[in-house]
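Note that this complex is displayed minus one protein chain, with the remaining chains in position.
== subunit A ==
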Amino acid sequence: MTRLEDWLTWTLSPSISAILVTLIFSLTLPILIHTYLYKRAVAKELPTFLLLGPSGAGKTSLLTLLSNGTPSPTHTSQAPQTATCQLPSTTHSSEDKYRSENDTSSRTQPSIHLLDTPGHGKLRHHAIASLTSPTALKGLLFVVDSAVLSSAAGLTETAEYLYDVLLLLQKRHTQGKTSKGPLAIPVLLVANKQDVFTSLPAGLVKSKLEEELGKVRQTRSKGLLDSGIGMDDDGEADEESNWLGEYGAKGFKFAQMREYGVDVEVVGMSTSAEGEDEGRVHECWSWIGANV
């Protein structure tokens, strides 16, 4: 008892040691609290790029190519997979725009997360969930099989999936809560399997998909209502919000999506091509670097 009283008396007395202790304590405590909170809150999230596309397009193969440098053999994916990788040293990233050309000091390339999702019809909810969840999604790589696009069935399947994805991005933009709107997500259309004999070149892939998307949006607008609408709330059938691109336009062009902040670029490449061209992976990398 007496010890406690003595100690309390000492702390409140104007002795030098008590003042020194108080000073040190009051200076270091806020600093400690600050570092603790800072470390917890600002766990910096790496920019994420989402890989999606119809089944058999080569998304998992592309993932292994981008992260390991060489593609591994793959089969149909059942579950999503994340990989962390760093941009190769030859790629210019968006951080480089403030560097001068002749600056020879070392720079560390930024690292990114690549998220690969299954393409099978029943497992597309993984991709849709990643699109709508609030991760630091910086871009979308939509991988298509250029060879399968020459058949009607393959073209239809690809176009329907692409339509769903683009509509989701459009709705995300138009139905944002704040006036600023969410950050725009650019889309890179990767026309894979260019080494296959029956594959279409990138320009033809783009025009075929645009044509097919026009048809899809035509039939979707005239199609049946979903069972989820009209039974619970009354006819909120807003035609314009379900129409991709420019409302009422004759044909669909990817440029119409620019209004919603969705920039679509098309690149042709091949994951399994060896040799001098390297399958043109560097075009993918430069797009990723530009959008990091």
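Note that a contact is a pair of C-beta atoms (placed from the backbone, for glycine too) under 8 Å apart; a residue touches a chain by one contact, two chains touch by 3 or more; residues count from 1.
Operating definition for what follows: contacts and distances are computed from a predicted model.
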| item | value |
| --- | --- |
| Options "Signal recognition particle receptor subunit alpha homolog", "Protein transport protein Sec24C", "Complex I assembly factor ACAD9, mitochondrial" or "Auxin-responsive protein": UniProt name of the undisplayed chain | "Signal recognition particle receptor subunit alpha homolog" |
| Touching residue (missing chain; options A:123, A:196 or A:290) | A:123 |
| Contact with the hidden chain (one of A:68, A:90 or A:132) | A:68 |
| Hidden partner chain, touching residue among A:156, A:242 or A:286 | A:156 |
| Sites on subunit A contacted by the missing partner chain, in the whole complex | 55-56, 60, 63-64, 67-68, 72-84, 116, 118, 120-125, 152, 156-157, 160, 215-216, 219-220, 222-231 |
